[in-house]
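Complex shown without one protein chain; remaining protein chains in place.
== chain A ==
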Amino acid sequence: MTEPVRSGYARPVPSLDVDRILADPNVRIVVCCGSGGVGKTTTAAALALRAAERHGRRTVVLTIDPARRLAQSLGLTELDNTPRQVKEIDAGEAGGELHAMMLDMKRTFDEVVLTHTDPVRAAEIFANPFYQAMSSTFSGTQEYMAMEKLGQLHARGEWDLIVVDTPPSRSALDFLDAPARLARFLDGRMLRLLLAPARAGGRSMFTLVTASFNVFTKVVQKIIGAQLLTDLSGFVAALDSMFGGFRQRAEQTYRILQARETAFLLVAAPEPDAVREAAFFARRLSEERMPLAGLVLNRVHHTAVDLSAERTLAAAAELDELGGHEATAEALRVHAALAQQTAREQSVAAVFTDAFPGVPTVEVTAQPADIHDVDGLRTVGDALSRR
């Protein structure tokens, strides 16, 4: 006598087997990406924990801006930019290990500078106010440094599996685009042009605007102050030896992301914006020939009761009239709201699954409270593996 809950799915969606990925020795990197606030950090940490506990892998998770309480329970109280072993896990016989770290973008930037230049030059760069501002606030720095750190961890070869979280940004694509943008900026012609118009002035492409450029430089100087340009100029001079290096490093990491050992997991919440972003990202990954392993649809609501919202609400109204069944009437309204939400979420999710019918998907149920500890991560890990 019960009617089925309507599903937005037009056809069955292949289910994502997270355990197969985590257990596969050929998979060395898992990247969790998606738009802001969908659960990238939580998913990354839950997957890493599961890889260590269930699949005996020596795992490191690179988190970025984790929520304070989650960071604390992973022992990430210090921002020291190196992985620390998480002791509170239950690896049992499998013998896996979990190491966790939190990206410190400023320090990572410093490390890049140090490896590319001599200590005197490095000291000069560190003291430069423009460098100081840029290494902590420039948009794209975080993405670049996340890539850089991934490259470093990978090069150390100490781990069976590296799970990477990606920076909180509105668009998931920023993770792929920002490093190249920053590298272009640092290698940039514009930078040289602005600081030494005469040097590049002969180039045909710029002759037309060279004159206005000179005006522009003066104007910029007037507006933002000559000091900034002087700092910038000092920065560029000190960095001269590294030009090219930035782009090269970004390209290297990009190649790692294209390799077979890497699996991308796209995380989305069942909300229109997040699902739209996920679709953009999936399209982009396939253009870049980067391997998309599947979609994690996080914070999804479910109901086990096959009663439609309409029918439930009508029954609740009936009980109101009868009187004496207040608690049941309210329980029915709670169910109706859940049924409506479930139906809405499924139809939102179908926007993605209809466009990418071949992408395996797993749904993770919304937990009643936030995830702040190892137990919570284990619960999410179990949900990720429920097939």
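Basically, a contact is a pair of C-beta atoms (placed from the backbone, for glycine too) under 8 Å apart; a residue touches a chain by one contact, two chains touch by 3 or more; residues count from 1.
To be clear about the criterion, contacts and distances are computed from a predicted model.
J.: Of the candidate names "Glutathione-dependent formaldehyde dehydrogenase", "ATPase", "Cytochrome c553" or "Transport permease protein", which one corresponds to the UniProt protein name of the undepicted chain?
T.: Answer from the UniProt record of the missing subunit chain: "ATPase".
J.: Using the touch definition from the top, which of A:Arg156, A:Arg170 or A:Arg386 touches the missing chain?
T.: Result: among the candidates, A:Arg170 touches the missing chain.
J.: Who touches the missing chain here, A:Leu76, A:Ala263 or A:Ala315?
T.: A:Ala315
J.: Determine and list the chain A residues touching the chain excluded from the picture.
T.: So the residues of chain A touching the missing chain come out as 1-2, 36-37, 67-68, 130, 133, 137-139, 168, 170, 185, 190-191, 194, 206, 208-209, 211-213, 215-216, 219-220, 222-225, 227-228, 232, 271-273, 303-307, 311-312, 315-316, 318-319, 322, 325-335, 337-338, 340, 344, 368-370.
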